[in-house]
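With one protein chain removed, the remaining protein chains of the complex are shown where they sit.
A, B and C are the chain letters, set down in written order, and residue numbers restart from 1 in every chain.
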Amino acid sequence: MAGSTLGTILKVTTWGESHGKGIGVVVDGCPAGLPLTEEDIQACLDRRKPGQSRFTTKRQEADRVEILSGVFEGKTTGTPISMAVMNTDQRSRDYGNIMEVYRPGHADYTFDEKYGFRDYRGGGRSSGRETIGRVAAGAIAAKLLKSLGITVCAYTKAVGPYEADPAQFDPEEMYRNRLYMPDAGAAALAEAYLDRMMSECNSVGGVVECVIDGLPAGVGDPVFEKYDASLAKAILSIGAVKGFEIGDGFQAAKSVGSENNDAFRMDESGKIKKETNHAGGILGGISDGSRVVLRAAFKPTPSIAQQQKTVTRGMEETDIEIKGRHDPIIVPRAVVVVEAMAALTTADLLLLSMTSRLDRIQGFFGTPNYETYN
Amino acid sequence: MAGSTLGTILKVTTWGESHGKGIGVVVDGCPAGLPLTEEDIQACLDRRKPGQSRFTTKRQEADRVEILSGVFEGKTTGTPISMAVMNTDQRSRDYGNIMEVYRPGHADYTFDEKYGFRDYRGGGRSSGRETIGRVAAGAIAAKLLKSLGITVCAYTKAVGPYEADPAQFDPEEMYRNRLYMPDAGAAALAEAYLDRMMSECNSVGGVVECVIDGLPAGVGDPVFEKYDASLAKAILSIGAVKGFEIGDGFQAAKSVGSENNDAFRMDESGKIKKETNHAGGILGGISDGSRVVLRAAFKPTPSIAQQQKTVTRGMEETDIEIKGRHDPIIVPRAVVVVEAMAALTTADLLLLSMTSRLDRIQGFFGTPNYETYN
Amino acid sequence: MAGSTLGTILKVTTWGESHGKGIGVVVDGCPAGLPLTEEDIQACLDRRKPGQSRFTTKRQEADRVEILSGVFEGKTTGTPISMAVMNTDQRSRDYGNIMEVYRPGHADYTFDEKYGFRDYRGGGRSSGRETIGRVAAGAIAAKLLKSLGITVCAYTKAVGPYEADPAQFDPEEMYRNRLYMPDAGAAALAEAYLDRMMSECNSVGGVVECVIDGLPAGVGDPVFEKYDASLAKAILSIGAVKGFEIGDGFQAAKSVGSENNDAFRMDESGKIKKETNHAGGILGGISDGSRVVLRAAFKPTPSIAQQQKTVTRGMEETDIEIKGRHDPIIVPRAVVVVEAMAALTTADLLLLSMTSRLDRIQGFFGTPNYETYN
Partner (left out) sequence: MAGSTLGTILKVTTWGESHGKGIGVVVDGCPAGLPLTEEDIQACLDRRKPGQSRFTTKRQEADRVEILSGVFEGKTTGTPISMAVMNTDQRSRDYGNIMEVYRPGHADYTFDEKYGFRDYRGGGRSSGRETIGRVAAGAIAAKLLKSLGITVCAYTKAVGPYEADPAQFDPEEMYRNRLYMPDAGAAALAEAYLDRMMSECNSVGGVVECVIDGLPAGVGDPVFEKYDASLAKAILSIGAVKGFEIGDGFQAAKSVGSENNDAFRMDESGKIKKETNHAGGILGGISDGSRVVLRAAFKPTPSIAQQQKTVTRGMEETDIEIKGRHDPIIVPRAVVVVEAMAALTTADLLLLSMTSRLDRIQGFFGTPNYETYN
């Protein structure tokens, strides 16, 4: 079945394999009139680019995006925005052992089971390069949200056992260190840990946290289309994510009601506020007007240069050692991917939320015949 | 927008409020020929019924399900299966303060923001009673899966800080204690903890774990329709769930690649197996043929009899103390809801997976004209 | 797969067989705040009720609708509106030959092929009784549209070869004769023709026309979700419909560009108008602000008391003569079904059209941070 399309109003379709001709995305349903340039997209793509530090792969990927449709005279037209990044680094290679041997922790085996064969020149659709399309689409969603006063910001919350301390949170620090970690002390410990693991040909997992500010109350629907449920699907759809939390997440399971409930109060400006935000900005699947907070757990990069036990396509036991240029941790480059998925989900549900109340719909279209109403 | 429908092939639509005329569900797309009776459904509903122990609410809910369509001569016909549980306990009550005062941790405030007003006679669509429709639908999905050799089983993994020990796992124990906890020792500690919290008018959170056995490899799609992503959405769509894990979940974020990767080996029967299952049965979003393991974190029941700070609909600060019959913990009654959501998602994606390979499709329909093929 | 759900924002799911326990529908996504009573629904259902004249079946069907959820204190709550009509006329009957013999022009054979067996107590899901759910849902859509100044009105355009003359169009006449035909002369000829066909144990086809007034320009989307394309699907989903036209329809195929193009002019109030409306109110799949006009061709009722050649389930040739109470023409009772499908489609696409322009979205949500916009 078709698994490469996401969203209802703002619909995103990605295509492309790691070692094919290119990677791309079609964003359909973006409202008309949003100023948009290739630079808007490129700025986000550059944040996921490899080769930025010693903790990201040494592969050189130019990754220049081109907008192929849907933008006219600098603004979106309401029609599909097609974007592509053509692969430039396509020299022929020796894929020999990936072709025949299943890499542990990768999707080689499951692709073969599902499809009967696979493009063995890399991770195919399971490659991290597939996220180029997501990030390009996310850049549009983020800009749309920003035009409505809503911001989405993700950062590295934890690297292995080293966690950023909320008390040390420094928004500028996250752009100073190359781990996108908003706590200089934790970042230093994490970097030392990463260096040690790299020297052992090992890899490390971590956690990305994402906050959404400025969102009005009323986004998301009860039952199956809860805002947090849709966020969870979007985040788990990122390769290597193994867990999702909204608000206090698993910590809430150890809490008690008197602590976990967020008390309502009135603020000075006459608006309702919550004294705490254990809920993470969502009650009953619907945004409550406070900050949305979510977290994604990433497993360690499965490609490691250590010897691992596995089997071949022909079902013989063997060993594999994965050479080549691989990130020792996925998290820093995944920060912008989490942001993209959160922005896409939020924008889609925000647009859907416009239809929940007849009074507001009547305000939108006008109510021409109140007298004859029955 | 419409948030009460889930699934692509096996499509489920629930309806009904906690204090309306009834609760129901329409299951469309169930394959024809599955033996099905009201007893099959009732058996699952009885597992979520309140009043089973001192840890569940004292409310009496008969909850007798009736199948209204889609079953003929004891078998599903392939057309929509409509099921309803009519509310019998509809005496008029005093909803006074729920009507005017926003309960902390509930969706009262967000419903008012989204819809302009709400059915204040209880939780409405956010009530736990909405899960009756899910459980009824899940019973059908589970029976469908069972006819294909696939089982779905959930249980209580943790109550507050007390966690079942995998080493003490006893499948029969989960039906002996009323917490559905498969570890007698942990269950005893948890019960004592619950008693203490109840005496303090407090409530407790917990974790449900769910395992799916017998599923073939190849279920789920790359990119946005990953099996684990769809499971995450289904699980987070249950009220009070704040976190989701597949396999090692957040623990994977603290692990290293050499430990987290599952080595492939051949088993005695000539099939591929994994030596470990940190992945939880899913690689690249596609089932790998091993056991699927997921967990859901539930927050403490928000309705507690302690005094809490809140505001009124009219935006005045006030206090609220929630009287009445409420579960001190949601988890034991939510076990069957998690099972239902996992079964529905699995059945839907399994049916979708039939179309991934042309060779198998040709086997299904026949290949009548190989000669003229070009 | 699941074929009983229609719509994106306003989502309708029908259930029930002709001779099961009842027929029902769940309408999800209706905006909150719409005044709604069972009488609103019943008034529409009564228009499709049999037994109204000698041209409709003599079966007595009470068809009392009950609203089971989604309405509180007389207004829709934004949550699913479940409605049911329970079957009261369920005495056991002799379905013998329908059970074993395929009725020509009916779906008996195709249901058996698709599902392996079928509920042989009548037409099952292919019965005209399934339209009860559609009409109930359509009543809500029509009321929603009316609150926005939009009306949907269908009538009988033709009965066999007898066609209503636009020059004789009389809106009141359609409620005077029982054929819903807005031309007294044509209606008289059609009635005489019907009487003759009934005396010959034969049945007759016809055409329903539907007009939608008051719709703003901008509804519908380019490419696959054109307004007329969605109308076509909705109309063809009515059993017995074999053709669909928008505007001039098949007549346009015989026309030339200079005649078929509708010239644009300015009206007195400074608005754009079209001098003619060959297009039927839709250009490029998008409503143009003028009247929408569509037509549906209905085949003759397949159930006739003449002897017909057919085969049995066991694949033996035989003859069948269909006894019982059947409409000699479907069209008069189908008028309200066409209205319902047109209203549901129009309401859904109208709500979807709210998201096409950023300037209007900013007007809806406000534009809080123009200064920092980049």
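We adopt the following convention: a residue touches a chain if its C-beta (ideal position, glycine included) is under 8 Å from a C-beta of that chain, and two chains touch if they have at least 3 such contacts.
In this text the structure is predicted, and so the values were computed from the model without any measurement.
Here one chain is not drawn; of C:Phe72, C:Tyr115 or C:Tyr155, the residue touching it is C:Tyr115.
Here one chain is not drawn; of A:Lys11, A:Lys273, A:Arg291 or A:Lys309, the residue touching it is A:Lys11. Screening C:Ala158, C:Val292 or C:Val335 against the full complex identifies C:Ala158 as the residue touching the chain left out. Interface residues of chain B facing the missing partner chain: 8-9, 29, 31-34, 76, 78-79, 144, 146-149, 214, 216, 222, 350-352, 354-362, 364-369, 373-374. For chain C, the residues in touch with the chain missing from this view are 1-6, 8, 14, 102, 104-107, 109-111, 113-116, 124-126, 130, 158, 160-161, 197, 202-207, 216-218, 220-226, 228-237, 239, 242-250, 252-258, 260-266, 270, 272, 275, 278-280, 282-289, 297-304, 306, 308-311, 315-317, 352-353, 355-357, 359. Although one chain is not shown, part of chain A still touches it, namely residues 1-5, 7-11, 13-17, 20-24, 26, 28-29, 32-33, 66, 68-70, 72, 75, 77-82, 84, 114-119, 121, 124-125.
The rule is short, and it goes like this: only the chains that are shown with their structure count from here on.
Taking each chain's centre as the average of its CA atoms, chain B and chain C sit 37 Å apart.
Centres computed as Cα averages put chain A at a distance of 25 Å from chain B. Multi-chain contact residues of chain C (touching two or more other chains): 8-9, 29, 32-33, 78-79.
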